[in-house]
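One protein chain is absent from this view; the other protein chains keep their places.
Coming up: chain A.
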Amino acid sequence: MTTLTDPPKESFRLSMLIYDTRYRSMTIQVVAMLGFMLLFAWLINNTAQNLHDLGKEPSFSFLADPAGYDINQRLIDYDSQSTHLRAAVIGFLNTILVAVMGCITATVLGVFIGVARLSKNWLIARIMTIYVETFRNVPVLLWIVFTMAILIETLPAPRAYKGVETGALVLTNRGVYVPEPLFTNSLGNLHFFAGSPARFDVSLDLIAVLIALAGGLIARHFINARAHRIQNVTGKRPKTWHINMAVVVLPVVAVLVALGFYLGYPQLKGFNFQGGIYMRNSLIALWLALSLYTAAFIAENVRAGILAISKGQTEAASALGLRPKRVMSLVILPQALRVIIPPLISQYLNLTKNSSLAIAVGYMDLTGTLMGITLNQTGRELETVLIGMLIYLTISLSISAVMNWYNNRVKLVER
C-alpha cells in the first residue's frame, strides 16, 4: 500500500524573487514603484531646497492679504480691498459661468449639427460638413481672438448712441445690454457666510419666484399622475393642458405682481450705459468661440452615435408608422446616447479646460485672477499654480462624476 505524502515543502530563497516566475513580476513592480517614489521624493526635495535657497519658503498666507486690484466681471461682491482668496473665488465662479454656458450651447448646437449632417438634403449636409471641418481644424485660441476682434470692430462704441433712443437691447463694442428684472417691493437679499471670504448674497425675490415655479411644477406632476390613473382605468385621458398651464404660470405671475415686477432698461449715462444686465464682450467672445468650436466635436460624436444604431431600428420604427422626426427623437437618439455620452464627457472637460484661454480677451477667470494678477503681484508662482491646478482638477472630476452617473442611468440594462 502506498501512502500519499505531501511533496517536500520548498523553502523560500531570496534568489527566487528574480528566478521564480511566480514572484518575478511582483519584484519588478515593487522595484519600479520604489524607483518612482524616490524620483518623486527627490523632485519635491529639490524644489523645496531651491525655494529655500532663494529665500522663498512656500506659504499660503498671501491669500489673506488684500488683492489691491479690481475685477470687472464679478458674480458676487468684490472690491480692491478684498483678499486674494476672494479674487480667486471670483475667478472660479467666472470659469464655472462660462463653462456651464458653453457646455449647454455646445450640446444644443452639436446635436443639431450632428443630426443635420446626416440629413438627406444635400445642401444642408454639405454646409454642416464645412462647419465641422472649419471649426475643429483651427485652434480655439484663434477663434476666441477672432470673435473678440469682430465684436470690437463691427459694433458701435457706446458714445455712438448719444442722442439716439435705445430700446431694450443695446449692442456696443464693449458688450451687450439687456433689460434687468427689478422689483418695487423687493424682499432684499439673503446673506450667506457673512464676513467670511466665501460670503455671497442671494436675492429673496428670485427665491420667491423659484418657490412659486417649483410649487406649480409639483402640482402639475400630481395632475398628470391623476390623468394617467384615469387613463389606465377608463382608457380616456382627461384634458389637462389648460389646468397645467394655469398651475404653473399663475403662481409665478401672482408673485411677480405682488413684488412689483418691472424691467430696468439700459440708459446711456456718461461714458457707459447704466442699468440693465451687462454681458461683456470678453464673456460673449469666449462663450461663443468655445461653444462653436466644441459643437463641431460634439456634432461628430452625435453623428457617430447615430450611425452606430443599426438601420433595422429606423426601418422597424418606420414600419410602425412613426414619422421621421419621431423616429429620430423616440427611437434613434435614446439608443445613440449610450454611444454619445462617454466622448461627450471629454468634450465637456475640454471646453472647461479651454476656458483658461480667457485672458486672451481679458475675461477674468481663475487663470486671470489667481494664476494671473495674484501670481504676478505676490510672486507666489508655485502656490498659485498648485491651487489653480487643484481647482481645475476638482472641476473636471466633478463633471466626470456627474456625467458618469448619467451614463450609468441611460446605459442598456441587460437582464
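Details
In this text, contacts are C-beta pairs under 8 Å (C-beta built on N, C-alpha and C of every residue); 3 or more make two chains touch, one makes a residue touch a chain; residues count from 1.
In this text, contacts and distances are computed from a predicted model.
The complex appears with one chain absent; UniProt names that chain "Amino acid ABC transporter substrate-binding protein" among the candidates "Glutaconate CoA-transferase", "Amino acid ABC transporter substrate-binding protein", "RNA polymerase subunit sigma-24" or "NADH dehydrogenase subunit M".
For the chain missing from the display, the contacting residue among A:Thr134, A:Ser329 or A:Asn376 is A:Asn376, taking the whole complex into account.
Only one of A:Arg117, A:Arg174 or A:Arg303 touches the chain withheld from this view, namely A:Arg174.
Across the entire complex, the residue among A:Thr147, A:Asn244 or A:Asn281 in touch with the chain not shown is A:Asn281.
Hidden from this view is one chain, which touches chain A at 36, 39-40, 43-44, 46-47, 50-51, 53-56, 68-72, 79-81, 149, 152-153, 157-159, 173-174, 269-272, 274, 281-282, 359-360, 362, 364, 368, 372-373, 375-379, 381-382, 385, 389.
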